[in-house]
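Below you'll find the structure, written out as structure tokens, and then a few comments.
Showing subunit A:
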Amino acid sequence: MNYVIIGNSAAAIGAVEGIRQVDKTNPIVLISDEPYHTYSRPLISYYLAGKVAEDKMLYRKHDFYEKNKVTTMLGTKVVAVDTGNKEVVLENDEKVPYDKLLIATGSVPFIPPMAGLDKNNVFTFIKMDDIKAIKEVVMVGNKAVIIGAGLIGLKAAEGLTNLGVDVTVVELANRVLPAILDEDAAGIVQAHLEKQGIKFELNTSVEAITGSEKVEGVSLKNGKSYAADIVVVAVGVRPNTEIVKDSQIAVSRGIVINDYCQTSIDDVYAAGDVTEGYDIVYAQQRVLPILPNAYNQGETAGLNMAGKISIFNGGFAMNSIGFFGLPMITAGIIKSEDENYEVLVKSVPEQGYYKKIILKDNVVVGYIYLNKVDRAGIVTSLIKDKINVADFKEVLLKDGFGYIDLPQELRKSRLLRGGIA
Partner candidate 1 sequence: MKRVYAREEYCVGCKLCEIHCIAAHSKYKNDLIKTFKKDTNPPVSRILVEENKPVSFALQCRHCDDAPCTKACIVGAMQKDPETGIVTNEEDRCVGCWTCILVCPYGAIQRDERGHKVASKCDLCSENGKVPACVEHCPNRALEYGEEPFYLAKGK
Partner candidate 2 sequence: MSLNYMTPAFIIERDKDRCIDCQVCVRQCANEAHKWDEEEQKVYSEDANCVNCHRCVVMCPTRALSVRRFPLEFRYNANWTPETIRAIYLQAETGGVLLTGMGNDRPYPIYWDHMLLNASQVTNPSIDPLREPMELKTYLGRKPDFLKIKNGKLLEDIPPQLELDVPIMFSAMSFGSISLNAHKSLAAAAQQVGTYWNTGEGGLHRDLVQYGDHTIVQVASGRFGINPDYLKAGAAIEIKIGQGAKPGIGGHLPGEKVGEEVSKTRMIPLGTDALSPAPHHDIYSIEDLRQLIYSLKEATEYQKPVFVKIAAVHNVAAIASGIVRAGADVVVIDGYRGGTGAAPLRTRDSVGIPIEFALAAVDTRLREEGIRNKASLVIGGSIRNSTDIVKAIALGADAVYIGTGALIALGCHLCQKCYTGKCNWGIATQDPQLYKRLNPEIGAERAANLLKAWAHEIEELLGGMGINALESLRGNRLMLRGIGLTDRELNILGIKAAGE
Partner candidate 3 sequence: MLKEGQVRIPAGCAISGIMNKKGEVFSGRDIIKSIAVMHDRSNGLGGGFAAYGIYPEFKNHYAFHLFYENKKVKQETEFVLNKLFNIELAEPIPTRDVSSIGKAPLIWRYFAKPKANQIQANETEAEYVVNFVMKINSELEGAYVFSSGKNMGTFKGVGYPEDIGDFYRLDEYKGYIWTAHGRFPTNTPGWWGGAHPFSLLDWTIVHNGEISSYDANRRYLEMYGYKCTLQTDTEAITYIFDLLLRKFGLPLDSAINIVAAPFWSKISRMNPEQQKLMKSLRAVFSSLLINGPFSIILGSTNGFMALNDRLKLRSLVAAEKGDNLYIASEESAILEICKNPDKTWAPRGGEPVIGLLDGKESLYCFDETQEEEVVRHSVAL
């Protein structure tokens, strides 16, 4: 048995750990186009801001590959998967055979067409090398324009602000973090960020990046223009399906997988941002580029690859993030989509406090916690387990909502279980 894993982030590591739970001996080959020991992708903004040193970026310890008997091919790019011959094709045309293959190639930045993208000092913000490149050029007093006010964009804005850069964020939507916050919460976050000196241009997009060889500014579709030394394009990501485009592996928006994280082709598995898995909140296949999802899928794939039948029931969007000391946790559906949704809200904007819970048919389907995020996981678990909350709906928003507020039977059945609730 010969396992091949393409990728070196959460899904790939999850797969290694999944395989090794079952199979302690057969070889694992891990191929990644990045030359680094596995590192935590979400930490790159911390790295940029100098809050975390490079050696603390590791997602697993230095001896991880050795301990898990993984042969790594780092800095090696896979260009294709030949499912007929059961081998992957490398950039240098070498071929690596596999018995079981995992594709965990993650996502790539989505870069909308605009003029001037080719100028120097236009960056993306998802990889170590992106940060290293920014670090090369950034200086205190620089001006930066960030295109996109999503998680990546704002993390970049925070990181650059911490470096003394004057940051303007351009966002096509009407609010910051449109994917995870509603207008009210976004307003609170925006105000908080503005206090740190970040400027926002909402409801617009960049028409062109200006300058000669180097970036000098951006002009917006709303007619405004900003001077800029640095532009970061952070509009979003899309599954990195490049290597399978010529294969038989079914791809929709991402690589399509089932509950076993199998692709449409035998012995080929996929996990993480590259896939399109089941979203239990939306009850449909969706691309869910979040780390817990990637790890869980990777682990599930690993277990199945090693022969232990394992199911990942699906995930849903969930994020814990913070900017300048304002933590927020959100999950699932964060805005009522029609009259079938019930919305519970508690808001104290002046304290940056916001709590919102979305219900459908008395089941929690999403929430936003701003500032007081403690014990949010209990609500996450209510979503995941589809608990009917009709009997305790009124306490969901209570300060310190906890197990005491659950009906005794539900509480006991969860607390007495040793394992996961």
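To be clear about the criterion, a contact is a pair of C-beta atoms (placed from the backbone, for glycine too) under 8 Å apart; a residue touches a chain by one contact, two chains touch by 3 or more; residues count from 1.
Basis for inclusion: all candidates are chains of the complex that A comes from, given by their letters.
Predicted, not measured: the structure shown is a model, and the values here were computed from it.
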Touch assignment for subunit A within the complex, options 1, 2 or 3: 1
Of all residues in subunit A, those that touch candidate 1 in their complex: 13-14, 40-43, 46, 51-52, 56, 58-61, 291-292, 295-296, 299, 318-322, 327, 329, 331, 373-378, 380-381, 384, 402-405, 408, 411-412, 414-421
